[in-house]
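Missing here is one protein chain; the remaining ones are kept as they sit in the complex.
Moving on, here comes chain A:
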Amino acid sequence: MGRLLKLREAHKTDAPATCSVVWAHDGSHLATSCASDTEVLIHDLSAPPPGRSGSAAGSSPVVLRHHKEGVTAISLGPTAGPLASGSFDHSVKLYSFPGGTFQGNVTRFTLPIKSLAFNKSGSLLAAAGDDDGIKLISTIDLTISRVLKGHRGPVTGLSFDPKHDYLASIDSFGTVIYWELSTGKQLHTLKSIAPNYNSDSSVLNTLSWRPDGEMLAVPGLRNDVVMYDRDTGEKLFNLRGDHEKSVCSFCWSPNGKYLATSGLDKQVLIWDVDLKQDIERQKFEERVCGLSWKPVGNALAVIDVMGRFGIWDNPVPASMKSPTEGVVFNEPNVLFEDEDEDEVLGKGISCYSGSLDDTIEKGSGDFSPISRKRVKKRGPLFDEGEEEVLQEIDSRKRRRESENKRGDGEIRERGARMQDAFQAGSTPPQEGKRRFLCYTLLGCVTSLENDGFSHVEVDFHDTGRGPRVPSMTDYFGFTMAALNESGCVLANPCKGEKNMSTLMYRPFGSWANNSEWSMRFESEEVKVVALGKNWVAAVTSLNFLRIFTESGLQMHILSVNGPVVAAAGSGDLLAVVTHASDCLSSGEQILEIKVFNINEATQTISGRLPLTPYSHLTWLGFSEDGRLGSFDSKGNLRVYSDQFGGSWLPVFSVEKARKSEDENYWIVGFNATKLFCIVCKSPESYPSVMPKPVLTILEFSSPLASSDLGADEVENEFMMTNLQLSEIRKKIKDMEAFGLDVTTLDDEAFSLEVKLDRCILKLIASCCHSDRLVRATELARLLNTQKSLKGAITIVTASKLPILQEKFSCILEERMLDDSKTPEPIPIVRSNRKASNTIQPPVRLSPMMERTPDLNNRTPNTIKPQIKSSPASETLKLVKPHSSIRENLAQGEEVSKDRELGKLEKLATFVKVKGNVTSEVAGKEGSSSATENAKPELKIPINPFAKVKKVT
């Protein structure tokens, strides 16, 4: 490295100060700034022939004097976009480029600005500094579109993800935050991963995305540069070499193959990132604080802390690939302007990200020039060096493969890839640690590998009931398992030719000895297993669904439609998810689900399995009551429902439930209203066997749109209760068809109806608050019982809405009319239950409902006739209860005057205690006949059906 780069003074400074430099996109201009200088300079390089002497062009630069204090940051928009500058004077200004005309002030901060960044399209400018927020400014109308708060120290580096999903920022404490641009949320917070410069303001931490957006470079703590994964924020690898002090600045080559870094040790290094090897270096007199690659050529602009800049031509040796090769240019004609001999263009103008594997291979093909350089450097190490690099390439490939297997989000998003088969509730193998082969609400199957064979243990959570299962030594290397009360099934994939795929079933309790059995598969591999009542299912690589009985009899062999993804069994039902076709071009998978009833040999569900875009299936299973659910990698639980002819309802989203960023939810199961999961602290995404994981219960919540009502919780409850109710009603219907006893279910349905009514009353109350009268009326129509309808009338009376009062009374009247039309008393119990499935509540049969108005009206003897009366005489009496309500309300209005609106909810609970209230009212009003009459009726159980039975 004999030649020393000559630097030319651009900014005058007495003390070291942070300076920056940026290239124009066509390489014709260069903009520089310095923190101790108020000027921004635009140097024209194209006017005289581009200098190869290492010095910049001679013509005098355009000077922009708009800042009052030193300029700390500059950033250039895409393709001749505006130039932005930020300064100690707290302002951000925009200029045209390369003309340098002042376009305006973008924003002002309360403290100095330290960092600026444009996004790739130039529509957003991010600015940050000592203020506590990062401002995102739309460059079209210069409005602040978002302020991102989360850093505890001055933000010194910003970088927009080239794919425009994220913004990465770093502060002087060395904390890096990934922000999601669409929501403004913090995705990952990586604390103290970069050097802490909080006490030293002359050095600013920076960070930068690789131009393909796949990784983020951040200065590391050990004089290195560390690469972090785009999506997960995990550390990928680091570039460590000849820097003797911390890296303070770096810049990616336009194609992302090379990285230029400058350290506090006054060196600038050029790295080949794929090989993780430094290929060139240069020492300077002063620390270089600004670096910028020429967008269209092999040149690097550098600026040091004394405000002197220069252009380093050919930092990448001519024998190696050009730093611009493989870049998609915006303007093709630019390509031919610059005729650097080492520019190999048009060979493969493709997106870098699309051909990563390709690049790796090319990297190994282009091997000799690199090793030649290494020979020069440390001659005798040639062989070793080559091997090392080869190994590196190899390990890198392996890593990518394993990532693919894991189904990493990054890979998934980029290349459309179909996910592999998985066993729900299993965790990946870990060296020397026990892993779950299967974890359900019932128990778990764990395995620990030890010297070529493993120990498999089966544990039930409920130690009181589950059988004790002796542990087992497994010579097959089982990786799949399924478990239920009566047994467990284990299977292993084939490993080479010797080790065939085996399926083994162990019953836990059997009257005969040796009832364990196993099956071997030649040239076929078990992919997933499932277990149900008296059957075992396995789906294999030949897309066969093989069904065995509990004793090992081969019962059925079916072909499934595609490569299997997952399977789950419960009772008679077996669900199998397969790939329906290759992924869409956007990367979304197309999965198909079929549910079989094994005992009846029928197919109950067949259709597509919905997934959140860009996610993959991570769990599939049945709840205890036999409902099917699926969970995807974006954390959404969907439950299959018969509504709308069979559809999947999203009932839970991790996004909403997540309490803190570093929690991952590993689903175990669900029931009618709750999700059971294990909370894992990031970065762990799955639980370990020891210590025993503890389940966490999360309530379901629908992905509701945020409504104007401001009662999200109640709305959610409404949705969920409705769903539950419809499920139960369906079950009642099914059971009735078989002529089974449904009393307990009826009880359950009734209590759900009451719950739903309470919820609707709350909604009516909040509708009244926010003046949504039509919605309130609609809600009133949904009320199940007349009792709650009366409660609703009380609510609207209290909130002084006579219109609604009128409407509700009409609804009540209609209800009563409808009721009287239905033939009574109902002779057959079953038809009565049918009625419970309609909106018309079965409750109307209970005299308690009708009693209220009558008691108040002091005509208690109308109760009986009302039930038994013929439709003709009913019309007469219909007026009565209605008018009595009015009277009642008139009385109530006085009482309600002093009631505050806030007590509305209390009113809603009125419904619940109404039985008692009425008796109280009756007692107070002093009519002894009323109390006498009321009392015996109060003994009637709340369940209306019990009453009906007595009647019949």
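A few comments on the model shown:
Assume contacts are C-beta pairs under 8 Å (C-beta built on N, C-alpha and C of every residue); 3 or more make two chains touch, one makes a residue touch a chain; residues count from 1.
The working rule: contacts and distances are computed from a predicted model.
The listed choices are "Cytochrome c assembly protein domain-containing protein", "BBSome complex member BBS1 isoform X4", "Dolichyl-phosphate-mannose--protein mannosyltransferase" or "DNA replication complex GINS protein PSF2"; the UniProt protein name belonging to the chain that is not shown reads "DNA replication complex GINS protein PSF2". Of the listed positions A:Lys149, A:Arg222, A:Arg520 or A:Lys692, the one in contact with the omitted chain in the full complex is A:Lys692. Within the whole complex, the absent chain has one touching residue among A:Thr463, A:Ser559, A:Ser586 or A:Thr744, and that is A:Thr463. When the full complex is taken into account, the listed residue touching the unshown chain is A:Phe676, out of A:Phe237, A:Phe508, A:Tyr614 or A:Phe676. Looking at chain A, the residues touching the absent chain are 441, 460-465, 676, 691-695, 697.
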